[in-house]
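Pasting a structure here, questions to come.
With one protein chain removed, the remaining protein chains of the complex are shown where they sit.
Letters A and B mark the chains in the order given here, with residues in each chain numbered from 1 onward.
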Amino acid sequence: MDFFMTSLPTILNATTLSAVPILLAALGELFSERAGLVNIGLEGIMAVGAFVAFAVGKMTGNLWLGVCAAIVAGIAINMIYAFCTVTLCVDQVVVGMAINILAPALALFGYNMFVGSNSANATGVIMERIQIPGLSAIPYIGGPVFGQQLLAYLAFILVPLVTYFFKSFRGGLSFRSVGENPQAAETLGINVIRIKFVACVACGALAGMGGAFLSVCMTPIYIDGIVMGRGFIALATVIFGRWSAVGIMAASLLFGFFDGLNVALQAQFNAAPVMFFKMIPYIFTIIALIFFGSRHAGPKANGQPYYRESR
Amino acid sequence: MAKSSSSDNSREKLLTTLTPVVSVLLALIVGAIIIACLGKSPVQGYAAMLQGSLGSLSKVAKTLERSCPLIFTGLCAVFAYKCGVFNLGGEGQFIMGGCAAATVVLGLGLDGPVGMLCGLTAGIVVGGLWGLLPGIMKITRGLNEMITTIMLNYVAMYFMEYVFKNLLSDNGLPKTLAMPNAARLPGIGGMHVGVILAVLLGLFLWYLIFRTSFGFKIRAVGMNPIASRVSGFPVNRLVLLAFVISGAIAGMGGAVELLGKTPYRLAAGFGAGFGFDGVAIALISQLNPIAAMLVAILFGILNTGGTMMQSVIGVPTAIVDIIRGLIIIFAVAGMAIVKLPKIIAFFSSRGPKQGANEPEVATDKKAEVTA
Partner (left out) sequence: MSESKFNFMLNRRQAIALGLGSAATVALAGCSGGSGSDDKAAGGDSSEGSYKVAMIMSGTITDGGWDQGHYESLKRAIESHPKWEMLEPKENTPDADAATAAQSYVDQGVDLIIGNGNQFASDWAEVVADAEGNDKVHFLITNTNPTSEMADYKSLAKVETVLPNFKQTGALAGVVAGLMTKTNSIGFIGGMKLPSTEAKYAAYLAAAQKINPEIKGQYNFEAGFTDASLGTKLTENWISTNNVDVMWGDASAVDNGSRQALESAGADTHFDIAQPIDIAGADQPTVVTSTVTDWKIDQAMDEIEKGEFGDGKVITADMSNGGISLGKFSDKVPEDVQAKIKELAEQIKSDSFVTDAEVEAIASTL
């Protein structure tokens, strides 16, 4: 308990920090899966987003331009996915895997071009933390919750917006009907193909943004393998969060908490075999899924190709 | 619209076998364009690639050794996907197989052929068990195996760290002791015998999947689990078996890699990337074990030759990864294109020579020749 009390600030801080990229990518995946597209290429999209944000941010000196470029790059990469799965009806897992192999290679290639042997280009700048006056002085939770970077606030603000979108907007409802029963949606006059493409745009943008968070908010560098499985964890978060934005936020915060716990344990128990601490977030994800994941939740037509001809 | 189903069939078969070949060529062309854009000579680069991977008999042997783990993980993915199981955990199962072999051989102090056989067996068993875990989770709790297998990859990776750093460390260094000489796989023509094992396994799996009733059931479940259940197949048992067998294949790969290839030790990076490469191989080969072996060897050539290309003409190795990624995209997109209903309709209703894009022009001409 003593350990917990002394490490609590770090754990809470790490909780929000680790949660944000996963939250962003998972919200993207939510759009995708609501429209019936399981995208396991998040990992690759995030890698490209991270690199592009880093490179553009470094070149222009404006991190927000970097983030915007990452969004565009994420959309561009995800258009490959959209084209293959929606237009060509290729198996979604297959294309996702292909993206996971291709996209990090593109990012690494770009990094080789951008940095090369010029080590001055290797380190960029990091986004300022914004302390919300008053609230950030609250003990324990003040710093971690009300002293984050703007991009992190944005991620959390997105949660109610996304919820509202799917609950109350016509467009959100069309999404849901496409994910549940595309044939029926088509007969209601919804353009299924268009909705699916829109979902891919949203997914690419948010996953690219999640990647950008890694290279302009968490660290000021890009490095091959920077995503470290966060894309896959985001996938798990969507299932664990039962395809709702609030659930996803809770799940990614919980994941962040376990990641923070891992770091705090590593920091305080120097001589222990730390690899077991490093397993914690992954084992937790599996356990969480065992208890809370359900095969019955989720959009019904998720993962199935939609042939317009088979109407 | 179809003229005759038999000519359609043969055409489709030709198209599906030619698409991967064309996509490889296309990816290489894109790679060449990138190299040329960097101001380097693609011809020189690809020549170096071939020379570095196939330039001499010993190089061919090394390339085959490098392809060996990819054959195993590729076959692992092929078998699982045939049964509709998306096992992305080839890497974890491969690693656990290596860990088991190391633990048995070093931990029990085994040596000689006995040690080798025990190591291989341990690898197969533990790999299978590591595959069983996500299988149980899928059957009992309906968990998506894509996620659980990937999470288990990370767990396996950290567990391997424990093995080589704490359990069997070589004097405190972050690697295990080397496998004893007599327990290593014997060499044959400059490469270890594991390559032969991998090829035999591939042939066996082809026979198992396409020529036995067990294989038929596996394929049936993969194509339509509900119909299979209605037909009275034990779907859950078959799915579980697919998990175990594919895990065992990858686990065997890990044991073979450990006992067959220098440095004969577990260390950081053992097995890294082999799992996803295996998935890619399975997808390009359209889940055919024999094709998977060929694609694995192609990847081996890209890996070993890519290193040579990088050092001779001085381009980033990421180009090789890009080529690999493009091969997959082109292959899966190409296969989907030739399978799209309107394309099939197009081919049966129209004459050749008016193909829409390159792969189809090529395939169509071939089809005409054979017809």
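Rule of thumb we're sticking to: a residue touches a chain if its C-beta (ideal position, glycine included) is under 8 Å from a C-beta of that chain, and two chains touch if they have at least 3 such contacts.
Quick caveat: nothing in here was measured; it's all calculated off a predicted structure.
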Residue, one of A:Gly28, A:Gly110 or A:Gly179, that touches the chain absent here: A:Gly110
From A:Val48, A:Ile101, A:Ile233 or A:Ala301, residue that would touch the chain that is not displayed: A:Val48
Absent-chain interface as seen on chain A, which is shown: 6-7, 9-10, 13-14, 17-18, 48, 51-52, 55-56, 59, 69, 73, 76-77, 79-80, 83, 87-88, 106-119, 121-123, 126, 129, 214, 218-221, 223-226, 228, 260, 263-264, 266-268, 270-271, 274-275
Residues of chain B (touch criterion as defined above) contacting the omitted chain: 30, 34, 37, 51-52, 55, 58, 62, 66, 161, 165, 171-175, 178, 262-265, 267-270, 272-273, 303-304, 307-308, 310-314, 316-317, 322, 326, 329, 333, 337, 342-343, 345-346, 349-350, 354, 356-357
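Throughout what follows, only the chains that are shown with their structure count from here on.
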Distance between chain centroids, defined by C-alpha means - chain A, chain B (Å): 28
Chain B to chain A touching residues, read off their complex: 34, 86, 88, 137, 141-144, 146-148, 150-152, 154-155, 158-159, 161-162, 165-166, 276-277, 279-280, 283, 316, 318-319, 321-322, 324-326, 328-329, 332-333, 335-337, 340-342
Parts of chain A lying in touch with chain B, wherever the complex brings them together: 40, 80, 83-84, 88-91, 93-95, 97-106, 108-109, 111-113, 229, 232-233, 235-236, 239, 273, 275-276, 278-279, 282-283, 285-286, 289-290, 293-296, 307, 309
